[in-house]
Each structure stands twice: as C-alpha cells, then as structure tokens.
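All protein chains of the complex are present and in place, except for one that has been dropped.
Presenting chain A:
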Amino acid sequence: MRNESRVYLGIGSFFVLILVIYFVWSRESTGSVLLLASAGLGLLPGLYIGWWSRRMQQRPEDVDEVAPRDITGVVGQFPENTIFPFTLGVGAWLVGLAFVFGLWFAIIGLGFVFGAAIGATLESKRASLSERENRV
C-alpha cells in the first residue's frame, strides 16, 4: 500500500509547491483556489491510504515473491446481470432533461432513481443471503 499512497502524495505535494509559487507571484484567486483543492485531492487520499498502510498486513499484491496461492476474496459477489444501473441511469438522465424541458421530467426521473435505489439494495441483500456464511 505504501506506493499507492506515494502516488497521491507525490501529486499532492507537487500541487502545494505550484500553489505557493502561483499564489505568491500572481495573487490571482480562481486559480489559487483550484490549485488548493487539487492539492487537497492529492494529499487527503494519500495520507489516508498511507495511514492505513502502516496499520494493515502486507497484501499479496504488494509482495515481490508470493508463493502460488489462492487468490483471496470472493468472486461473483455482485449480481452478474442487473437492470438497476440502467434504471438509475435513465432516472438521472430524465432529471437532467428537466433542466431543459421542465420540472415534470424530474418527477418521473426521481421515480426511476428511487425505484433503482430500492431495487439495487434488495438485490444486494438477496445476493448476500445467498452466501453461505450470511445465512442464519
């Protein structure tokens, strides 16, 4: 995990450097704010991942010489086919169109969005119940 955090930290620190030079030199606000946000975007996940990497065990993907072993984790946890992303997409699209064609689009769209949210949640619940260890 160490290198993952370094990717973010490297980019984030570079933005800090640029930000300081830019702000001191130009005093221009829009760009400085945007650079500040970018620096945060680099540093926050970088520090978070770095913080975790000290607390967790080495993952097999971070080890140079792993013995051939089972790939960890469950495959096929998510449903293979599901209609709900499509439903959610259509809902979001209709909400978007409401900004052009009027509010009533949003009402239909939100219906789709909530339908998708409920549907996908139930679907996940069903899927997790089909795992043996989750059954009571």
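Note that in this section a contact is a pair of C-beta atoms (placed from the backbone, for glycine too) under 8 Å apart; a residue touches a chain by one contact, two chains touch by 3 or more; residues count from 1.
Going forward, contacts and distances are computed from a predicted model.
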Chain left out of the displayed complex - its UniProt protein name, from "Lipid-transfer protein", "Pyruvate dehydrogenase E1 component alpha subunit", "Cytochrome c oxidase subunit 1" or "FAD-binding oxidoreductase": "Cytochrome c oxidase subunit 1"
Residue in contact with the excluded chain [from A:Trp51, A:Phe99 or A:Phe114]: A:Phe99
On chain A, residues whose C-beta touches the chain left out of the figure: 1-4, 7-8, 10-11, 14-15, 18, 21-22, 25-26, 28, 30-31, 34-35, 37-38, 41-42, 49, 53, 58, 60-66, 68-76, 78-86, 88-90, 92-93, 96-97, 99-101, 120
